[in-house]
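Starting off with a structure, shown below.
Of the protein chains in this complex, all but one are displayed in their positions.
Naming follows writing order (A and B), and every chain is counted from residue 1.
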Amino acid sequence: MNREATLTATQTTQAPGASLAWLRSRSRWSVFEIAFWLATLLTFYFFPSYLMLASQIAITALFAISVDLVLGYAGIITLGHAMFFGLGAYAAGLLSAKAGWGEPLTGLLFASALAGLVGFVASFLIVRVQHLALIMVTLGLGLLTYELANALSWLTGGTDGLRGIDTWPILGLFDFDLWGYTAYSYTLATLFLGFLISRRIVNSSFGLALRGVRENVRRMPAIGSAYRGHLRKIYTISAAIAGLSGALLAQTTNTVALEVLSFQRSADVVVMLILGGTGRLYGAILGAIIFLLVRDQLSGINPQYWYFGIGLLLMVVVLFMPRGILGGLARLAGRDQ
Amino acid sequence: MIGNIVIVLFDGFAFGMLLFVLSVGLSVTLGLMNFINLAHGAFGMLGGYVAVTAMRQLGLPFLLSLPLAFIAAALVSVLIERTLFRRLYRAGELNQVLFTIGLVFVSAAIATYLFGTGQQPIVLPGWLRGSVEIAGLRFGVYRIFLIVVSLAITALLVFGLERTRLGAQIRAAVDNQRVAAGLGLNVERVFAITFALGSGLAGLGGALAIEIVGLDPSFGFHFLVYVLIVVAVGGLGSITGSFAGAALLGIGDVAGKYFVPEIGSFLIYLLLVAILLARPLGLFGKR
């Protein structure tokens, strides 16, 4: 009797601590993570001729992370996220080409804020609809933005693209070089920053609430959650991050093509995310790396065949690997409990 | 000016009827199975290429190539439905969307491999070419043909759905699947037949569309957007809704491109988003 009482006592005093420790362990930096980010630096030494490609990957990875926040964590299907990527690209591009202000960091902030603002407005529309209507609204908003940019060709350059962008040296010190040292450092640093912000978000109580929405949106009101506010918030944040990545593209390439707003870009980023695995941030990065590396290797062939591969891959992933590459690996490693 | 308006209305209505044939199948299958089939336009493309091949390689007349397009699309679609799509009925919207987008990519690539990226023109029989003049206005004969064919199909569909046994089964299954299955209805079989019919109509639409909009490997995606708009506006599982939605979109699209060519497409998408927000179940949706 006595022994049992002590046992229960120790259990009750230790167990809450244990559960807290368990939660902490889930958000702690793992060795893999640190190794991964250190490895991104190796590109400078081992693949100096691929730095431009590497910065493209960093930009796309950041874009994919922004989609993961809404699709992977909050469960909002979006087929029009290029809208915010393109907005960011045009905002940064126009700031330099039309207003003559080429300072990159303020350009980033401006583009991100503008995309976030539009995202905030759009979020009021997004939370009103579900299912097919939601897919259609995101698709429609994306197509609409594309057509708008096309129609405003006096401003955007239309199908010819926006030219005349001149990005000044970063902090007035580091000029953009032909080999991409500065571009990769700049995009990688921004990616890392965007990743840190996203990581903090998904590990917060807000991140937990988003997963709640994804897992069972209809239960949310019954635990007292005004979940639409959560959705508006994450959609705004995601738009701002997508705008950030678009601005990076404009600044590192000094041009903005109409393609930044295309459905293809919206679809590609979802493909990458699904391929890498949703709802784990690194899936977005991994998906972007694989997608762009393979596309670069196959750039000589007809793009239609590239899409044959992508299409087949999508079908196979959906049927046999619904959690993406990282999800599959986690399962193999038994970390899925 | 009034003459222009009449012609735009006429052309728009004809285009709308084409959209109706292309999209009514998706509306019904979506309402029936809740399966978001973004590859619906790809079946239309398949029908188009079958018609082109039938006319060029086999030398069949245009009118015979049309049922062939219907049959080919119906057969291929039911094959895919039975082997692949059925696994995804419970898989969630995202998986359905991704899988069928994948299918669109693959089908576009196959079309490129077989036919190249160029347009595939066809030669219409003489009696379908040219135009007739009524009250000083010239109406394209092929467009009249389109309208007649589509109205006939609409009548057949409405009659079939209201008066036949299969129609009653489909309506019952759209209304409440569990109850229908409980009453001993073979829902799977109804699915398969409906799916085949719907895709067959898309195939027929693809063949009919060649003369109006051309045919190339991007057809599947390009028309997907139109088809989805029709379904979204018309509401799921409703033939009359699809008809009205298609007519509206057709007229709106032609009018927009005629009167305000710079922002025509923009207006269409704006209208789409506005309608979806005001009536998420479509203008004519009941559920």
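Throughout what follows, a residue touches a chain if its C-beta (ideal position, glycine included) is under 8 Å from a C-beta of that chain, and two chains touch if they have at least 3 such contacts.
Keep this in mind: contacts and distances are computed from a predicted model.
Student: If you look up the hidden chain in UniProt, what protein name do you find among "Transport permease protein", "Betaine-aldehyde dehydrogenase", "ABC transporter ATP-binding protein" or "Thiolase"?
Tutor: The record for the missing subunit names the protein "ABC transporter ATP-binding protein".
Student: Sort by label and list the shown chains the missing chain touches.
Tutor: Taking every chain of the complex into account, the missing one touches A.
Student: Among A:L105, A:L155, A:I223 or A:I301, which one touches the chain that has been omitted from the display?
Tutor: A:I223
Student: Which of these touches the unseen chain: A:G180, A:G212 or A:G311?
Tutor: In the complete complex, the chain left out is touched by residue A:G212.
Student: For subunit A, which residues reach the chain that was dropped from this view?
Tutor: Residues 11-12, 15-16, 19-20, 22-24, 27, 200-201, 203-209, 211-212, 214-216, 218-227, 229-230, 233, 237, 337 of subunit A touch the chain absent from view.
Throughout what follows, only the chains that are shown with their structure count from here on.
Student: Once you find the CA centre of subunit A and the CA centre of subunit B, what distance in Å lies between them?
Tutor: 34
Student: Quick check: in the complex, which residue numbers of subunit A touch subunit B?
Tutor: It comes out as residues 71, 77, 79, 125, 128-133, 135-137, 139-141, 143-144, 147-148, 150-151, 263, 267, 270-271, 274, 302, 304-305, 307-308, 310-315, 317-319, 322.
Student: Provide the residue numbers of subunit B that touch subunit A in the complex, in ascending order.
Tutor: Contact set of subunit B toward subunit A: 30, 36, 84, 87-88, 91, 93-95, 97-99, 101-110, 112-113, 117, 217, 221, 225, 228-229, 231-232, 236, 262-263, 265-266, 269-270, 272-273, 276-277, 280-281.
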